[in-house]
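The other protein chains are all here in position, but one chain of the complex has been omitted.
Up next, subunit A:
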Amino acid sequence: MLHKQLLSSPKFELTIKRLCYQLIENHNDFSDSVIIGLQPRGIYLASCIQKELQNILPKSTINCGFLDITFFRDDFRRRESPLVPNSTRIDFIIEGKNVIIVDDVLFTGRTIRSGMDAMLAYGRPKTVELLVLVDRRFSREIPIEPDYIGMQVDSIASQNVRVSWKESEGENKVELITNK
């Protein structure tokens, strides 16, 4: 296995900061906007963004929830092992809000489609946007594109993009993994 570092710690944090300022350009003080991180890996980015936004906008309340999409996936009964469900934690109403769906890596787009389906169980948002840390270009299987992108990566299907987080893995980094 070949590991190639695409984004390392200082640049990683700078990217998060840049994404936050881009969000503020469109969502002002976040009074009508909420963040929803997709389980399992999108929740780290969502929490990170929430924390950073709260630093930049100390007077605002930044609502951030975690959404599990397991039961809405389109590959149920099409894989060897059952899909692992995670917890959902959304303690606010998304009806009429501007929702920003957050995930770490955008690849085929199928997770995001499931995420949008799962999210509708909590109400009808006014608008829905998508923020991803890594956009694996030219690999989409359905027509879904992100509104905010941390970085773009050109990769082939057999490669893997892994985002590591300080909270869970001890270091903030993005790696491209090639199976030899």
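We adopt the following convention: a contact is a pair of C-beta atoms (placed from the backbone, for glycine too) under 8 Å apart; a residue touches a chain by one contact, two chains touch by 3 or more; residues count from 1.
Throughout what follows, contacts and distances are computed from a predicted model.
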item	value
Record-based protein name (UniProt) of the chain missing from this complex, from "ABC transporter permease", "Carbon-monoxide dehydrogenase", "Aspartate carbamoyltransferase" or "Molybdopterin-synthase adenylyltransferase"	"Aspartate carbamoyltransferase"
Contacting the left-out chain in the complete assembly, out of A:72, A:107 or A:165	A:72
Contacting the left-out chain in the complete assembly, out of A:81, A:158 or A:179	A:81
Interface residues of subunit A (partner: the chain not displayed)	68, 70-72, 76-78, 81-88, 117, 120-123
